[in-house]
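There's a structure below that I have some questions on.
Showing just some of the chains, left in place.
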Amino acid sequence: MGISLGELAVRFGCELRGDPGRTVDHVATLAHADIRSLAFVANPRYREQLATTGAGAVVLDAACAAHCATAALVCENPHATYARIAAVLHPHPAAPAGAHPSAVIAPGARIDPSAHVGAHSVIGEGAIVGARAFVGPHCIIEEQALVGEDVRLTARVTVCRRVQIGARTTVQPGAVIGGDGFGFAQERGRWIKVPQTGTVRVGTDVEIGANTTIDRGAIEDTVIEEGVKLDNLIMIAHNVRVGAHSALAACVGVSGSTSIGRRCMIGGQVGIGGHLTISDDVIITGCTMVSHSIPRPGVYSGGIPLEEAHVWRRLVARFKRLDSLATRLKALERHNSRGPDQEEDDD
Amino acid sequence: MGISLGELAVRFGCELRGDPGRTVDHVATLAHADIRSLAFVANPRYREQLATTGAGAVVLDAACAAHCATAALVCENPHATYARIAAVLHPHPAAPAGAHPSAVIAPGARIDPSAHVGAHSVIGEGAIVGARAFVGPHCIIEEQALVGEDVRLTARVTVCRRVQIGARTTVQPGAVIGGDGFGFAQERGRWIKVPQTGTVRVGTDVEIGANTTIDRGAIEDTVIEEGVKLDNLIMIAHNVRVGAHSALAACVGVSGSTSIGRRCMIGGQVGIGGHLTISDDVIITGCTMVSHSIPRPGVYSGGIPLEEAHVWRRLVARFKRLDSLATRLKALERHNSRGPDQEEDDD
């Protein structure tokens, strides 16, 4: 099941430098490739490995091609081209159309005959599963939920009632889409649960990571727009909107009713407060606390890199006395008779 | 299946200003309501929408009632009253009593005949499921576990051996209650697993969010008291106690043997160290690191809001040189012959 370099060049619009008849059948890193492997270089850092790689062919750009000792598939965006070729060389295992006999499917569910429904899945009344969808083992699709065409619920995915999943979206194991939002009214020191009557609408071409949770809206819906990529263990609270083509790294938490713009990139473990608005094209580096809205595109940060513990303890002690430090500085400025003319401090 | 405003006013103790015969059948936001909708205003910020809303009726307090252009259900705590009415307008779908044929139930389990046990659930030897409990699809209730009356395990909830869940508690999908605590003894550079022989006791009227994990105790039990609300992706370690009516937002981690008081509110992504005691009525804002006990009620914080990356980098660089800054300040104070009399620095 190899593919010739000639065919790859034509299908993926590359310039081939090398034997069009050579075939490759899997991907590998430059360092561990053999003659049947396809490798790629997107980062010039790896360029020097091009002289010694054993790969049958390498996907790379014109700047790198000169350094390549083996066949080269030259293109503008080697990473994207590699991604497409790798999907051809490593297709998902074939899954037969139809439902496994152990699946429990409500009589009123509408499953496209070309869809696959895996072992022990449960599909509720009124749910719809589109053409060629892959519903892996142990998935739950509750009543009235809608799973679009070519969706891939890999395994053990929970899609709660009335949730909508757009075409070609992939969900990794353990994700929960449409659990109740965290809504409670306070009354005399106790919490009264507020029914969460909205749902979740997930767009097309979205990826949702393992054990990520997306809560249903309180009244209106939580929305994940097309092309959004969510890594593992992310929390999306009720009534959040994540704009198209934004990517959130693992362990991010987004609080209720916050709106994230389009094409944002959010680093790991970022915490975003509720009722905020993040502009389009915002990049937030990892471990940042976002406690106010971000009206303009740009790069934002909030984490402090570690130190050896004894150094760090000293810095923290200094930090905790910053107020005293500022007061002493001001006293000195006054003593030098220059204080009043200086930049004024607000204490 | 609409309900008349007259009936709502009587059942929920509201003063009705408007036509008692008008009926509503669902909830909506003020902005998107129609004549069959019930809306509410708990936040004065939304008061101005009262003039233009299309809602059939609005739940609100006396101060807002004057601004309301449609029927008003006037009460003291509109959020709580709305929560109760919404539960009536949007009941859980009816679930038949009895077990789905695909459920695997040990012969020695005692399931109340009024309980619902969903498809592919697994219930172990000696487990007890109380009256009217809802055990959704794919739940696991291990041996000797106790699930109280009116408990709602929405779907794919794991309740490990001997865990106790109090009446009326709701658990969202993916939660794991009673996995082993993280207990290991060190021996010559290796870890020996310490059997976790305690369990988890969850009180009444608790909510546990999606993919949240509560570990069983090492010897004695982990305890979640009545009325506690836990959001998604929370980690409660072994032997923690969470006091009654406390609410923890998503992604909080609580380390082993820590005790959290009653009526606390813990913001998202807060990290709480082990063996600490947090007083009753403590509020901790999001992203705070809690590394020591909190003996008094109050509001506590520990996160620093983000900046544009170039500004932040500069602040971090300054922070990392705080020690030098303090030393220089002290030198200046000495130079001014005032240093020794000043507040002394501990370096």
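Order of writing sets the labels: A and B. Residues in every chain begin at 1.
We take it that a contact is a pair of C-beta atoms (placed from the backbone, for glycine too) under 8 Å apart; a residue touches a chain by one contact, two chains touch by 3 or more.
Values in this document were obtained by computation on a predicted structure and should not be read as measured data.
Counting all copies of the one sequence in the full complex of this file gives 3, of which 2 are shown in place.
Definition applied: only the chains that are shown with their structure count from here on.
Centres computed as Cα averages put subunit A at a distance of 25 Å from subunit B.
Against subunit A, in their complex, subunit B makes its touches with residues 26-29, 32, 42, 77, 79-80, 82-84, 86-87, 90, 93, 100, 102, 118-120, 137-138, 154-156, 170, 172-174, 205, 207, 209-211, 227, 229, 231-233, 245, 247, 249-251, 263, 268-269, 286-287, 303-310, 312-313, 316, 319-320, 322-323, 325-326, 329, 332-333, 336, 338, 342-343, 345-346.
Taken together, the subunit A residues at the contact with subunit B in this complex read 102, 104, 120, 122, 138, 140, 142-143, 156, 158, 160-161, 174, 176, 179-180, 182, 184-187, 189-195, 197, 211, 213, 215, 219-220, 233, 235, 237, 251, 253, 255, 269, 271, 273, 284-285, 288-292, 294, 298-302, 304-305, 307, 314-315, 317-319, 321-322, 324-325, 328-329, 331-332, 335-336.
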